[in-house]
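As you look at this complex, bear in mind that one protein chain is not there, while each of the others sits in place.
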Amino acid sequence: MSGIVKEFPGVRALGGVDLDVRPGEVHCLVGQNGAGKSTLIKVLAGAYQPDEGVISWDGAETQLPTPQSAMRLGISTIYQELDLVPDLSVAENIYLGHELSRGGFSQRARTIAATRDLLARLGHGEISATRAVGSLSPAAQQVVSMARALSQNTRLLVLDEPSAVLDQGEVDNLFRVVRGLTAEGVAVVYISHRLEEIRRIGDRITVLKDGSTVATGLPVEGTPTSELIRLMTGRSIEYVFPPRPETPPTRGEPVLEVEGLALAGTFTGVDLTVHAGEIVGLAGLVGAGRSEILETVYGARRATAGTVRVDGRTLRRGSVPAAVRAGIGLAPEERKSQALLLDQAVYRNITVSSMTRFARAGFLRGDAERRRAEELTRSLDVRPTGVERAVRTLSGGNQQKVVLARWLLRECRVLLLDEPTRGVDVGARSEIYQLVRTLADSGVAVLVVSSEVEEVLGLADRVLVVREGVVVHESEAGQIDESRVLDLVMEGRVA
Amino acid sequence: MSESPIQVSDPRGGADRAATERAEREAAEAGRPRGRGRALLGSGLGRNLGLVVALVLLCIVGAVSAGDRFTSTDNALTILRLAATLGVVSIGMTFVITGGGIDLSVGAILALSSVWATTLATQQMANDTHWLVMVGAALGVGAGCGLINGLLIAYGGVVPFIATLAMLASARGLAEIISNRRTQIVDVPAFRDFFGAEVIGVPVIVLLFVLVAIGGWVLLNRTTFGRRTLAVGGNPEAARLAGINVQRHTVYLYVLLGVCCGIAALILISRTSTGSSTHGTLLELDAIAAVVIGGTLLSGGRGTIAGTVLGVVIFTTLTNVFTLNNRSISEQSLLKGAIIVAAVLLQQRLASRSTST
Amino acid sequence: MSESPIQVSDPRGGADRAATERAEREAAEAGRPRGRGRALLGSGLGRNLGLVVALVLLCIVGAVSAGDRFTSTDNALTILRLAATLGVVSIGMTFVITGGGIDLSVGAILALSSVWATTLATQQMANDTHWLVMVGAALGVGAGCGLINGLLIAYGGVVPFIATLAMLASARGLAEIISNRRTQIVDVPAFRDFFGAEVIGVPVIVLLFVLVAIGGWVLLNRTTFGRRTLAVGGNPEAARLAGINVQRHTVYLYVLLGVCCGIAALILISRTSTGSSTHGTLLELDAIAAVVIGGTLLSGGRGTIAGTVLGVVIFTTLTNVFTLNNRSISEQSLLKGAIIVAAVLLQQRLASRSTST
Partner (left out) sequence: ACTSNDTGDSEEDLGGGSSQAEAGSNDEAGEEVVIGFSAPAADHGWMGSITESARKVADQYDDVELRVAEGTNDVNLQISQVETFINEGVDAIVLLPFDGAAMTPVALKAMEAGIPVINVDREFDDPNAARVTVLGDNYGMGVSAGQYICEQVGEGDAVIAEIAGIDSLPLTQDRSQGFKDALAECGQKVDNRVAANFTVEGGEAAASNLLQAAPEIDAIWNHDDDQGVGVLAAIENAGRDEFFMVGGAGSSNAMQSIKAGDGVLQATVVYPSTQAADGVKLARLLVQQKALGDLVEVEVPRMVQLYAPVVTADNVDQFIDTAFQS
């Protein structure tokens, strides 16, 4: 691909991008949020039409007017936003669009058998081929997407942040499959914000910044990570995790106290305490039930047993408004579907939980609201600026900042963060870590869930390990290392 | 991937509702045994348990209150004959709704088809050549109207509600102009003979209904067309990226429904021996209600032909039981509302019950 | 997460459509200057340009074809008086649709309110005490029906389409039972005097319409209630997790619409001097059409009162122009369909045009 230009109304997403991929290599595509990575691969997949530029395949110039035409060439894509149909079964999703059929009638038995083979090849034979995809965990859905890509005769596989919803073990598994493919001569384009993954799997790197190529075909060996970061962000970022305070904050007042909390079928007997100024991390495998714990504390799910206290006062079960009134805020896992009003202005998304503050007898004073939102976005460095802009047009990292701004404005006592840096680039990531630490220092109690063990260990003061709905271990973050956490998570030997 | 992209027609119940949905989905999943024959049975009984219970209750009420006036074969056939028009249209509507659309113009299309197929000129030609001319006219008009709906929606970008509302007004207006607002009487003996006939005691129009139902079931559940319909309704963007031509498929769906309206027009022409611009008034609401009560999601992505057929039969049986019992119109409509809500709530409870087992 | 959780009523056009939508949205965004006064103007003209153009065209056609029979003040007031009932209901409907719901029972609620407010007993009491008794009865019945709708939808988990369809049947049935299907004539002079009066040449019912429109605009655009409505309709799950009581808010929305139906019932009682179970037949379709043509998203999350008012006025002006020109009903309905589609397509083109500038 060369000189690819793609414009959206008001945005030049790609301004002349070059990319060349060779058979059998893993070509990594990196760049900050909004750099244009997803847009580029959508052009490659025939989902978008470029305004300018040339795409060549096997040396011959070609056009990709529809997704089908790309598939016919052997280009399979796993999109960043998992594109599956929730009510169709696993097998039906995998063969959607290229169904195994005779005379228009679908061949169910053949489809299911083929699906089982594919899933087994991916090391996930346990996923039922006839289950509805909507009922699978995000990680399993990711596997289905993989299987979908492999169900075609693939020569170029494009993976857009496949590891975002996967934990360590899953990522290893993914890499095994990718290596198997490259060994067969398949070319792979790999997009990720986790630079250490790129070190492990990548052969060459292309760096995008603001819609143009700043470097292409860099060999992975011999390009230091700091150089990559500099290319991506235009500056060097040194401290990824902010330093912990010197006095352990466990000595502060307990703010959030959870006792014997249980949700039937998901987790049981969760006890935890978060003190003012403390950051507590929840580590565990995907599907261990950490999101559910946060959501239950927040009242978004009705606990079947146990109590939640904030500043000593017990909250009503299953009531989000009660939790919010008591000073809890949640930045949920699925930003777009659970947190944001995508088509509404940034300022409205920020003030939605505290709008009564800007209203007299229910009537809003719009200016005060907007001004406050502007202050916040400026202090969080949300880009692009402009609080009237629809949140949809912001990049993932900036969207996450908007969610945090919502709770900053609310001046929460307790902040629950579920995967706060999922899909967020390196630069924004360190800003978010910094922000969380600043919040804690101002006396907020923070509970963080993350699938990246490194993140939990780096950010939190104290770590809880969750396995199959049970808290199996608790310790100071300084006293536990990554492999120990992984051991606990996998085998669950209680210390 | 959002777990449940909650749509316009979902209740705004938030978590509880989302939970119910998930539960329902899983119930459907869990209740489905592997074998092919049993799959049919399992899904039929598991998913539609509430409806089956409602229908059985209704039949018990009918049998108790009206005795063998209700239980006779003749009465059953009367119910089915009545159900045929609504049934055929509702099956087509199931496809459109499953594919994420809606069609308010079915009654008007039916009227226009019935009028067009019974103009003097058409009848003349039918008598001169073959009565299939009338069939062709009805199906052709239905398909044509469906095509216009589909093109406006898929390529014109007009929302289905508005496009088909416009079609409602226009098609009925055109039907009135063509018929000069007069009822057109059918005088093609061969046509009347064919549609008025019975096969081993079963009227042809009931057979037609049954055939359309079976055809619809196969099409939705056993063909790539059906798969794609579910995909287009469930997640149009994913369907597009999977290489499905979503726009063209959408057009097909409306044409299919248009053809169903044409078939329903033929049934109604045969029953009344007339074509009229007043045929099918308010059919759209009944059809949509039958489909949704049957369990098809109004937001698309999930559809059930068996449920739709049950919904239609419940509606018509309700009317029949009321008639047999000599109830006043107003009581009927008061009760009808209550029964609809009760059936839906029952359906929900039973669906979530079967999860826990 | 799919980028645009495309909903039931969105066309299935896939990319092109998604692109158009986004373009529209951004156009609306971009075209809005910062200042408060100019914001009103900008959004009014920018977003509703297509509708304004359609209305102006219609008025030109009216003025050319019917001369000062069309342009007279009297005729303008006639149009507005006719628009009042539909207008008040449509404004309430704008809230429900913006909040992600739909209500098919508005006509039936209006009928029930009108009947309840004009029973002999109510009129007796009104004559003995104060005519406000009738107002209270109409608003109370409307609010009560809305409450039932809201509770069924928000807490019962019944989809809005079905819950309100059931209410449609039940409320009309009840209205028939109460009125014994007779037209109830109003004999409360004070009531008729109040609603029949004019203030500086403007009839009270037109004033009511204007007040409801202004109130609706303020409520939607300037209050926390309106903001919550947009949030609940745009993404109910996000709204819930942001601490909004989505269920309770949903109930409020339906009650609000119920009250609007009550007000519309009062307007209709005053205009016809009767209460009747046939009042408001098919009002639901007209109201939804007016709201959607006005630019409110049927899938929720975006609503415009100004657009709704324009939609209503276009509809009533259309009928007026047709009648002034003595056109037949059939031609009217044929053309109405074409005009609806033309207006919507025009609106789209103009909206995307204003992006590029």
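The first chain written gets the first letter, and so on, giving A, B and C; residue counts start at 1 in each chain.
Going forward, a contact is a pair of C-beta atoms (placed from the backbone, for glycine too) under 8 Å apart; a residue touches a chain by one contact, two chains touch by 3 or more.
Note that the structure is predicted; figures quoted are calculated from it, not measured.
J.: Using the document's definition of touch, tell me which of B:Leu151, B:Val218 or B:Leu324 contacts the absent chain.
T.: Residue touching the absent chain, from the options given: B:Leu324.
J.: Under the stated touch rule, tell me which residues of chain C contact the chain that is not displayed.
T.: 66, 69, 72, 74-75, 78, 81-82, 118-120, 123, 176, 179-185, 187, 196, 268, 271-274, 276, 278-281, 319-320, 323-324, 326, 328-330
J.: If the hidden chain were put back, which residues of chain B would touch it?
T.: With respect to the unshown chain, the touching residues of chain B are 69, 72, 74-75, 78-79, 81-82, 85-86, 176, 181-183, 185, 196, 268, 271-274, 276-279, 281-282, 316, 319-320, 322-324, 326-329, 332.
Keep in mind that, in the parts below, only the chains that are shown with their structure count from here on.
J.: Approximately how many whole Å separate the CA-defined centres of chain A and chain C?
T.: Chain centres of chain A and chain C, defined by C-alpha means, are spaced 42 Å apart.
J.: Could you check chain A for residues that touch two or more other chains and list them?
T.: Within chain A, the residues that touch at least two other chains are 47, 81-83, 300, 334, 336-337.
J.: Provide the list of chain C residues touching at least two other chains, using ranges where the numbers run on.
T.: Residues 1-3, 5, 15, 235, 237, 239-240.
J.: Can you name the residues of chain C that touch chain B in the complex?
T.: Going through chain C, the ones touching chain B are 1-18, 20, 99-102, 104, 152-163, 165-174, 176-177, 181, 232, 235-237, 239-240, 246-247, 249-250, 285, 288-289, 292-293, 298-300, 329-338, 340-341, 344-345, 348.
J.: For the complex, give me every residue of chain A touching chain B.
T.: My answer: residues 45, 47, 66-68, 71, 77, 79, 81-88, 92, 96-99, 101, 104-106, 108, 130-132, 134-135, 138, 141, 300-301, 334, 336-337.
J.: Within their complex, state which residues of chain A touch chain C.
T.: On the chain A side, the touching residues are 8-10, 47-48, 81-83, 298, 300, 320-321, 323-325, 330, 332, 334-345, 348, 352-353, 355-356, 359, 362-364, 366-367, 388-390, 392-393, 406.
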